[in-house]
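One protein chain omitted, others in place.
Presenting subunit A:
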Amino acid sequence: MTSPDDLEARLLALGESLDIPAPQPDEVAHAVRARLESLPAADRRPARRLGGLPRLPVRRAPRGSGWLRPATRRRGIVSVVAILVALLLGGTPVGRAAVTEVLRFAGIELEIGGPGPLPAGLPEPLPGEHRVTLEQAREQVAFPVSVPTALSDPRDVRVSDGGRVVSLFWPGLRLDEYDGMLLGVFRKELGTWPQEVALGTAQAWWIPARHGLSYLPRGGGEAPVRARPAAPTLIWQRGQVGLRLEGTGDLRRALEIARSAR
């Protein structure tokens, strides 16, 4: 019989006897340094806090000169799109969307390429989505929940995925706030590059057209929550919280609401 301690000790010993090929640490350091030096000057220094907001964590997909083998990267991205298309549209003939660039910002991964078909079907709830009051939401999540003063109290508040996302609803409007910008939380597929807009001293992106939106569950091991069509959306960041406001249909109104978020 194997006692608990014995099994744990065997696992530790096994871990130490695993052979993992890795380049010499100083070679990795040189390669990373070379990549950082090849960034445009504006991106080279680490983001500094500006009014609580880090500078843009935005990087366009490599265009051939980066270290990441571009062919490998492209193949991967196209396969994601292919999976989503197959999943959502079944036998419908679809031109394969050629995704050419990826923009990551505020926890959202934007895949920008040939206009992909819009997903069909009813939206699925986020994992573990449940209805709460605003006060309960504030207790259940680890980040500050902002409410726009330009709007009345939300009609509906939901918390999902173990407190990772808070969603506030008004008729026709939805504001998602979520923890973390390093991890992809949502994925959007777009036909065209979104519009970069200023929100005070911070940067935001406006996606003016309808687009496919999927949710990448916490922990990463599970399949994305399937894509749903999303209305034009403003995305921005507040401290380390990502926000997406969907449904205003008009950039000016979206900015007005975003500016009033407290």
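As a working rule, a residue touches a chain if its C-beta (ideal position, glycine included) is under 8 Å from a C-beta of that chain, and two chains touch if they have at least 3 such contacts; residues count from 1.
In the analysis below, contacts and distances are computed from a predicted model.
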Hidden chain of the complex, named as in its UniProt record, picked from "ABC transporter permease", "Aminotransferase class I/II-fold pyridoxal phosphate-dependent enzyme", "RNA polymerase sigma factor" or "2-oxoglutarate ferredoxin oxidoreductase, beta subunit": "RNA polymerase sigma factor"
Which subunit A residues would touch the chain omitted from the figure, given the whole complex? 1-2, 4, 7-8, 10-20, 22-23, 25-26, 28-33, 35-37, 43-49, 54-55, 57, 59, 67-69, 72, 76-77, 79-80, 83, 109, 162, 180-184, 216, 218-221, 224, 240
